[in-house]
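Note that one protein chain of the assembly has been removed; the remaining protein chains are unaltered in position.
Note that the chains take the letters A and B in the order they are written out, and that residue 1 is the start of every chain.
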Amino acid sequence: MDLLYKIFVDPFLQMGAAPDLLVQTLWEGLVAGVLYSLIALGFVLIFKASGVFNFAQGIMVVFAALTLVGLHEHGVPAFVALALTIAVMFCLAFAVERLILRPLVNQPDIILFMATFGLTYFLIGFGELIFGGETKIMIADQLWLPRGAIELKMAGGFVSIQKIDIAAAIIASLMVAGLAIFFQRTRIGRALRAVADSHRAALSVGISLEQIWVIVWFAAGLVALTTGIMWGARSDVSFALDVIALKALPVLILGGLTSIPGAIVGGLIIGVGEKLGEFYWGPLMGSGIESWFAYVIALIFLLFRPQGLFGERIIERI
Amino acid sequence: MRAAGGPDVAVGGVLLSVENVSLAFGGVKAVSDVSFDIRKGEIRAIIGPNGAGKTSMLNIINGFYHPQKGRITFKGETRAKMRPHDAAYRGIARTFQNVALFRGMTALDNIMAGRTLKMHSNFFWQLLRYGPAMREETEHRHRVEEIIDFLKIQEIRRVPVGRLPYGLQKRVELGRALAMEPDLLLLDEPMAGMNLEEKEDMSRFVLDVNDHYGTTIALIEHDMGVVMDVSDRVVVLDHGIKIADGTPGEVKSNQAVIDAYLGVAH
Partner (left out) sequence: MLYREAGQFKTSYAADAAVFPILQDRIGLAVILFIAAVIIPWFGSSFLIQAVMIPFLIFSLAAIGLNLLTGYTGLLSLGTGAFMGVGAYACYKLTTYFPDVNIIIWIAASGFFSAAIGVLFGLPSLRIKGFYLAVATLAAQFFLSWCFIRQPWFYNYNVSGAIEVPTRSLFGVPITGATATDTTRYFVVLGFVVVMTWIASNLVHGRIGRMWMAVRDMDLAAELTGIRLLPTKLLAFATSSFYCGVAGALLVFLWYGGAEPAVFDVNLSFFILFMVIIGGLGSLTGSFFGAALIFIMPIVLRYFPPKLGIPIHPATVEHIQYMIIGALIVLFLIAEPAGLARLWQIGKQKLRVWPFPY
């Protein structure tokens, strides 16, 4: 009885008792959610266009951030470093297409999935080798990203909002809007949607699959770079980031692997759910439940609605 | 050769009866109000132009699809929903249009897999691969070798099926179905993609299975020559509706059937 009270009643009472804390937690959740969404976005882009589930998306985030900071450490000015990093991400996309996607073009999806494991570990080793494994500080100031926080008086108390988080939300929205316009309006965007629909049909109208793949992986690389900058600005650049990238998987389950709005909604739900869960229910269980809470939510979803909120139903035909 | 479960049916009696079965996928009506029966010991062909609902019909009979209306009676038992492995236990085996073999396994293992129904030695002996487990393995290997002899695929026993030519794959698939000792064997386009010689071989096998093992066979086939030669009775479907039912001779001269195949609008 006491246990039931603790689980089902007490946390809500706590929420009501200190609404400013609730708002703070919600905000933190949303911010984390935005970043999860961005990572999930990269996955969705690649999956939509090439059917590959790119496990390495998370490490690409770290790799991009590391490249940026590493270049800067070697004396390259901030915005030049940014341009160079973008070029590096393009080369990465090109290399992946040539060395991994093309040779494995007709293999079952699970093989491609496992190949991205290999890519992940390779990038981890490579990144650490070139840039060193210590934690680095994101060059937020040099990129003109804001610092400091705003204190809002609301909900009976104070809510502290980091300016960088606001910037992250704005940049993420711009990115999503940009991608949406890109997909809907431009020629290449149309080609990407065609490829996502059917590889064979796209080939038959003369769309080069290889070019599309390079473009898509490059786009995912840009998304990764943006995510890396934002995340690094909040909490430094280290390889722990790729564990955070593993969080994107529950987001994708929730939102559906093929849906961009799903990635966003899923990310926000997971982000908020996780933070609320950790803050209000965590102390009951021993804290640190963030490490698995998202996965359990995803698991429950999987059992009832495997295609996620927005995804397409998978029908098996004989 | 009798499968487990269900009462025995006399030769000539009705083994399977499809009554007023309808199946729709969303707005698409795959099968509409179809009724026919299959008598024990006969070879029944299900024919019709492409998209007529033949494969859907087979899928309904072995439990993959569940019709919205109508019922299926097999060996005297009417059943509501049936799962595919139930179909196996009751004595229905099946081959597929696109060969559904276990590609990672050899031909021998594929056919041995068909004996799983009949192998019961418990887990403990399996761990040791001794005693009852080994005896069972040998006993079933015996039966499987009979089938291998029957289908003349001795040389390719140990070849992984992915490497076999198409015609041989179809034979192995037939072997796996036979290994289940089914009462009713469903063959979905067994001659598809074969040349004349292979078709003659396969036709002979179909007739031999029916003769030698007494297995009732329902087959979907496009080659009219094969259908006329091999089957006892024919059911003709078009756009999900039954348009003819009778002996090959009767069906061949049926105007509605001719129209359907020639594509006359109706």
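Points worth noting:
The definition used in the following text is that a contact is a pair of C-beta atoms (placed from the backbone, for glycine too) under 8 Å apart; a residue touches a chain by one contact, two chains touch by 3 or more.
Quick caveat, the model's predicted, so the values are computed rather than measured.
Touch with the chain omitted from the figure is made, among B:21, B:34 or B:93, by B:93.
In the complete complex, the residue from A:53, A:217 or A:310 that touches the missing chain is A:53. If you put the missing chain back, the residues of chain A touching it would be 53, 99-100, 103-104, 107, 109-111, 113-115, 117-126, 128-129, 133, 243, 246, 249-250, 253, 285-289, 291-292, 295-296, 298-299, 302-303, 306, 316, 318.
Along chain B, the points of touch with the absent chain fall at residues 62, 64, 83-85, 87-89, 93-94, 96, 100-105, 109, 112-114, 116-117, 119, 121, 123, 126-129, 133-134, 136-138, 141-142, 145, 176, 180.
Criterion: only the chains that are shown with their structure count from here on.
A straight line joining the Cα centres of chain A and chain B is 49 Å long.
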